[in-house]
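Every protein chain but one is kept in place in this view of the complex.
What follows is chain A.
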């Protein structure tokens, strides 16, 4: 991460009825995004199942390191509590309560936030995360059709291929650069900005992917992904 891209990332708050669930989701999301503040809020003050308004209000303030906070929730009343907490904040526009699948949304949002995305983009990444099909985070045109594209075929030398952690590393690498990148495996294509879409390719170790990049840093993007693959994604 360069210092220039680090004025404070968008934070995440995970609101669940269950303390364990909130912590588990936060743990999973934070693994993909070491520099993002991911705060779990779960259970009642007495330690039972439920959502505690005061704790949510505190978490919103704590997670905000300057660029706002995206809030994910598990069930209906957690949503209501989150919305009330946002409405009562000094500046509600700093917070976005998103309707997203909790686990996939949190992971997608964390990776987007790690890459320095803005509040609306992190919210969109969460909302675009679907549990069903490879999700395209912010949708982009079919980049491989663009004439000045840089592309390379890259062998996945690590054992697990484009699994969760390697996919997150790849997405983070791309996010730092001014380039639009798609990754193709077989007939499937994924936006490299979306860790979920990359995982959805199910590209295994020992197989090759095709990377196509456009934009100012297209060449650098492809080079860095090649390096990453050569290092076996640091597995």
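Just so it is clear, a residue touches a chain if its C-beta (ideal position, glycine included) is under 8 Å from a C-beta of that chain, and two chains touch if they have at least 3 such contacts; residues count from 1.
By our rule, contacts and distances are computed from a predicted model.
A.B. asks: The complex lacks one chain in this depiction; which UniProt name from "Potassium-transporting ATPase KdpC subunit", "Heme lyase CcmF/NrfE family subunit", "ABC transporter permease" or "Dihydroxyacetone kinase DhaL subunit" does that chain carry?
C.D. replies: "Dihydroxyacetone kinase DhaL subunit"
A.B. asks: Which of these, A:54, A:120 or A:206, touches the one chain of the complex that we don't see?
C.D. replies: A:54
A.B. asks: Looking beyond the chains shown, say which of A:35, A:62, A:83 or A:188 touches the absent one.
C.D. replies: A:83
A.B. asks: For chain A, which residues touch the unseen chain?
C.D. replies: Touching the missing chain: residues 44, 49-54, 75-77, 80-81, 83-84.
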